[in-house]
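A single protein chain has been removed from this complex, and every other one stays in its place.
For subunit A:
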């Protein structure tokens, strides 16, 4: 069976890959959306933290012989700590200033991190082995899906849902949302808002690093692996609606699928389609698909 001259099998295959990519977009844009929601900082360094996650995992495996599952846990925590330190030392001095300052600071962090890793590890990257247990392939009938990619979808969605649950359904999340809306009032209730903010940045950065560890066996660990992704992630957050948690997750997955379909019909256009969608959404719904108009 063909759809517009494309065999349905090819279409299903690309759809599946779209979901895999969409999972990365979802985890990354979720972190970005949380950070923007609470800190009002445009975290340009998100791609660099993604890369840092992958490199931390690589270094843990290389020098300490850590297995994949340990790195999946430890690397995001380590990067989150680093992110919190960065927030505590630098970023918090910029709250209340024009967002452009935050953007410039985080962008400079990208240049420093990427440049540093390029000097230390070169530009062509380091190999990262797929964990033994996930080496095989799954025959889905319409395509051969490497087991690891299937795992990526499951792990990414799980992390997204847990994050969403914590923010929307727990008291910690409630405090966080309160601090976002009325920081001073929340503080008056005896909640340590600055610590909450640091923690939020840590969680956002940790999510990026988690995606980085997930990506390491697929993408070959190299210093620029985050920079090509980060632009798309920004588009995802804008389309989903700035600061919207569910918006970021759903849009991330959705755009992965849209991109996958575009690859089937007109491959050259696949790197542009996300931005076309962004333009359309901004024209029709300036607050994004899931965003609320601020009155």
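The rule we apply is simple: a contact is a pair of C-beta atoms (placed from the backbone, for glycine too) under 8 Å apart; a residue touches a chain by one contact, two chains touch by 3 or more; residues count from 1.
The criterion applied here is as follows: contacts and distances are computed from a predicted model.
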The chain not rendered here carries, per UniProt and among "ABC transporter substrate-binding protein", "Spore germination protein KA", "Carrier domain-containing protein" or "Ferredoxin", the name "ABC transporter substrate-binding protein"
Given A:218, A:246, A:273 or A:289, the correct residue touching the omitted chain is A:218
In the whole complex, what residues of subunit A lie against the chain that is missing from view? 7, 9-10, 13-14, 17, 20-21, 115, 118, 122-127, 130, 137, 143-144, 146, 148-149, 215, 218-220, 222, 224-225, 228-229, 260, 263-264, 267-268, 270-271
